[in-house]
Every structure is written in structure tokens, then in C-alpha cells.
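Here the complex is missing one protein chain, while the rest keep their positions.
After this line comes subunit A, so read on.
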Amino acid sequence: MSMSVQTDWKVIAFRLQEEEYALPVQYVRSIEKIQPITRVPGTAPYVKGVINLRGVVTPIIDLRERFGFAPEPYWEQTRMIIAAFGDIEVGLIVDAANDVLDIPAASIDPPEAIGAIGAAYICGVAKVEKRLLILLDLASVLSE
């Protein structure tokens, strides 16, 4: 997710803790409603477990907990964004996923510009019209 590429980004926008995040579409396989999760003992707290995604056992990460936000009960808008990065496929639990949009490369600022907390998981911030979108750095979300 290099910022130097001067092309527009097509992203999936999702809500988390009253903020809007975005993940480039090439990492997104599908968006699923919440379904029964089997807990896997001995894993990090933010790893909620695994689900049966059309015959493939897929691990699920709660992004709120991954970012150190307070956990919230799942509601009808809660979604799992199934993302693939290299040979890893995971589901990310987000408060809601609602939009696909294009972000012009010119409107993206590096994360340092806003001095955001948890900037480790962010690779940029984009301003599109009146919305502020935080660009998710999937590699660091998935790293230990």
C-alpha cells in the first residue's frame, strides 16, 4: 500500500467507533453478515475465532479490539469484511460497511499529518467532499 503511486483508489468504506475507515477493494473478497463464530482458545483477544465461510474455515478479527477500542455488542449493521492479503484470508468485524467510493490520490495525506492514535494501522487519511476517511494498513493489522 505504497503512497507514492499516483493513481486513484477504489475503496470499501466502513464505520468503526463513529469514524470512517477505508480498505482498497483489491483486498476485499466479500462482505458478510455476522454469523456464529467458533472461539479458538489460546489466541489473541481480538481473534474472535473462526467461521465456516462457504466450506472454508476463516479466522475472524474484531477490528475494535485490534485497535484497542472498547468492545461493543454486535447489532444488525455489524459486518465481516472478508479480506485477503497474500496467502492469509481473514474476516474483519466492523460496525457497518456501507460504501464503495473512489479516492483521488491527490486528496490523501500521510498518517503523520493528523497525528492519529494507533497510526500504526493506518497508511493515510483522505478527505473526500465532507468525509474524512482513514485508510487501513492491512499488513500491520494482520501482523503480530
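A few remarks follow.
As a working rule, a contact is a pair of C-beta atoms (placed from the backbone, for glycine too) under 8 Å apart; a residue touches a chain by one contact, two chains touch by 3 or more; residues count from 1.
The working rule: contacts and distances are computed from a predicted model.
You can't see one chain of this complex, but its UniProt record names it "Chemotaxis protein CheA", from the set "Autoinducer 2 import system permease protein LsrC", "Chemotaxis protein CheA", "Sterol carrier protein" or "Dihydroorotase". From the set A:L63, A:V90 or A:I103, the residue in touch with the chain omitted from the display is A:V90, counting the whole complex. Only one of A:I31, A:I51 or A:I93 touches the absent chain when the whole complex is considered: A:I51. By the touch criterion stated above, the residues of subunit A touching the omitted chain are 36, 38-43, 47, 49-52, 54-59, 87-90, 142.
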